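Written below as structure tokens is the structure these notes are about.
Of the protein chains in this complex, one is absent; all others appear in place.
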Amino acid sequence: MDSLIPLFIIIPLGIAFLIPLTWRLIPGICRFLPSTGMLALVVIAFFLLFYVGEGVVTYKVGGWEPMDNIPIGIHLVADGLSMMMLIIVNIIGMMAGLFSIPYINKYTGENYYYSLFSLMVAGMNGVVMTGDLFNLFVFLEVSVIASYALVAFGTSKYELEASFKYQVLGGIASLFILFSLAMTYWYTGTLNIADVAQVIRSGSEGSTALFIQLFMVAGFGLKAAMIPFHAWLPDAHSSAPSPISAMLSGVLIKAIGVYAILRLFFTMFNITIEISYVITTIGVLSMVVGVLLAIGQWDMKRLLAYHSISQMGYVMTAAGIAMIIIAKGGETRVAALALAGGLFHMFNHAAFKSLLFLNAGAVEYSTGTRNLKELGGMADLMPITSITSMGASMSISGIPPFNGFFSKLIIIIAAVQGRFYLIALLAVIVSIITLASFMKVQRYVFLDKTRTQKLEDAREVPFLMCLPMIIMAILCLAMSLMLIPGIRDTFLLNAVNTLLSVIS
Amino acid sequence: MKGMTIIVKNVTALLSGLVFLYGCYIVLHGHLTPGGGFAGGIIIAGSFILLVIANGIHYFRLNKEKEESSLFEGAGIFCFLLLAAGGLLLAVPVFFKNLLPVGTPGELFSAGIIPIYNIFIGVEVAAALLSIFLAFVIFKTED
Amino acid sequence: MITYLLCFILFLVGLYGVLTRKNLIKIIIGLSVMEYSLYLFLTLIGYIEGGAAPIIDPSKPASLVVDPLPQAFVLTAIVIGLATTALLLAIAIRLYKKYKTFDIDKINTLKG
Partner (left out) sequence: METTLIVILILMIVGAIHALHARDLLSAIVSYAVVGYSLVVGFLVLKAPDLAIVQIVVETIALIIMISVLIISTREDLAKRETVIIKGQWYINVRNLAYIFFALVAGFFLVYFFNKVSYGLEPLGVHETRMATEYIKSGVEGTGSVNLVTGVLLDYRGYDTLGEATILFTAVMGILAILRLKTHKI
């Protein structure tokens, strides 16, 4: 059973190396290879989630047993949180892979596209599964370099400039992360996350841990596009090809940014008051400023990119609240609730945000323009896209039957129980502004009848693009079932307990 | 750009063979002396780049060369991954296990699977850097 | 302690260069200088006074040896640095073909 764990790296990497080799012979099969690989990984992840259940399975790469309980080799960690992230990463990867088959047909160099796509997913799988700090940095670089090249895939003026800005800021973030790794090695002498936690907990209460954490927040915060470091996100996400911006905004900023912050700050360091206030202020700031920036946008993908910042702000605020409660020694029940809300919202956001980007891609594919002023009346021309887009818009703005509502509700309840009334109020206001902004999108793109002459020939996108959109819309509805006690324990509470187990 | 003067062309024709040999030495003795797959691979790529610079752009039929070198690179790294995951396939349920006998340290055939890893990495790194250099050169001349 | 401090100052010089220079190539140089300071910083951490190079001669048993672990990281990080610099240069050369300049202000068409 254990030998299934490295498959999450071997299968995507094998596909990525095979595609350029076999592109000349079987291009048709090579197009479907990434999606089928990720489908197999989703099945394995589900299987492992039920197999791992409550406990933690550490897989020792290279078979190096720890010598007098100091780990030597690299350990892959499979627990509730990493399995849930793997499921989300591979589902969205499969959908974007299917969506990009007709979409990328109009570009040349498709074999480079599919190879880079599966490398990006392999990097994310590697980041989510490692228990070793430097390995996390290496696989973070794999997926980030693949995403730099994919953002600049169309090589038009805007994409090149957006990719350059994204790469410079991403490069600075990676160097901050490498600097904090070097300081961690200097302070503790080891790199295994569990081992570092052991040394830091037994070590003296110096300001070294705070210095390391500040650089980590700067590095991973920039990868997760939090407010002080969000400058690259709107350009990179709006000028990238749509399946790529769906992957970037849906999964990359989560698997690399927020997941890494949660994993490192909850398991590796002991939670102090200063760090929890830093995280909460960053979360609230990006929640509010993200949505305020989003109101004035008329380009569909740029508007969605700003909303990603504010939704990620929700997740960081929930994590910040949980950290403040733990740091102050409050009852961990409310902290667990806040963390559950944050994680649930992260998983939901992956589903509906990538669906929204796929819809924007479908509209751009058939009409050729993304500007809200020029679009109009797409409802009767493109029925499937408009229905799925309506579903996704309702779930992002938190309307009951959809999953967005439940996760925002849990976050607000946790904020109220933790006596953070200001944060709860801000969360409600931001949710209302999100609703208003998405109603604007619905009206201008789909429901407004005045259609300019140029858009008459717009027709529905091919089947391979509709299938992922339909499945994602169903997923948006299905994930609201995750609150039922039976399903909730395996999916959500395992993830929360792995984070909180170190503290309690 | 017809390349450099006749003197440079002859010297590089002789020299690049030596540089290539030195690169192979570094790759093969990775587990004995400093260096290894990465350093040796880059030196091998350097010897090819020396030839392209000295003899001008038309020396290689560049586009075909670029395709071949990226094929070499894909093959190199795919064999590396196959070797690393080899343990999984041969029922040794461990990724990256050092399967071969470890031998007496200090000799050429001594560190189990490490020299073979070094060779594959050397091939992959050499082909990668050659592809990068050719991509830059082709982009500048064609466009 | 002064060497660690100088390393950190080199890191800040690189960061200053990246944030304030207007020329694409100088931004790439600034990023690369930041990487160089981190490589030196990691090797400084692993240095042990009086230790020999991490190549152990099997005939005579090893005396004190320098820590090989940070050296393995720096070797990996050097090749990562080469990969990112090459990708940045590819985008810079393509931008130069379109805008005929390396200057950020003239390229800055996208709203921030």
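As written, the chain order gives the labels A, B and C, with residue 1 at the start of each chain.
Going forward, a contact is a pair of C-beta atoms (placed from the backbone, for glycine too) under 8 Å apart; a residue touches a chain by one contact, two chains touch by 3 or more.
Please read these numbers as outputs of a predicted model, since none were measured by experiment.
For the chain excluded from display, the touched partners among the shown chains of the whole complex are A, B, C. Taking the whole complex into account, chain C touches the unshown chain at residues 1-10, 12-14, 16-17, 19-21, 23, 25-26, 28-30, 32-33, 36-37, 39-40, 43-49, 51-58, 62, 65-69, 71-72, 74-76, 78-87, 89-94, 96, 102-103. Although one chain is not shown, part of chain B still touches it, namely residues 26, 30-39, 42-43, 45-46, 49, 53, 66, 70, 73-74, 77, 80-81, 84, 95-96, 98, 102-103, 105-106, 110-114, 117-118, 121, 124-125, 128-129, 131-133, 135-140, 142-143. Mapped onto chain A, the footprint of the missing chain covers residues 9, 13, 16-17, 20, 61-62, 64, 67, 70-74, 105-109, 112-113, 115-116, 119, 122-123, 126, 134-135, 138-139, 141-142, 145-146, 148-150, 152-155, 160, 183, 186-192, 195, 199, 206-208, 211.
The rule we apply is simple: only the chains that are shown with their structure count from here on.
Inter-chain spacing, taken between the CA centroids of chain B and chain C, is 23 Å.
Separation between the centroids of chain A and chain C, computed from CA atoms only, is 28 Å. In chain A, no position touches at least two other chains. Chain contact summary for the complex, chain B toward chain C: residues 33-34, 38, 104-106, 125, 132, 135-136, 139-140, 143.
If you check the complex, the residues on chain A that touch chain C are 134, 138, 141, 145, 148-149, 152, 155, 157-158, 160-165, 167-168, 171-172, 174-175, 178-179, 181-182, 185-186, 191, 231, 234-235, 239.
Taken together, the chain C residues at the contact with chain B in this complex read 53, 55-59, 75, 79, 86, 89-90, 93-94, 97.
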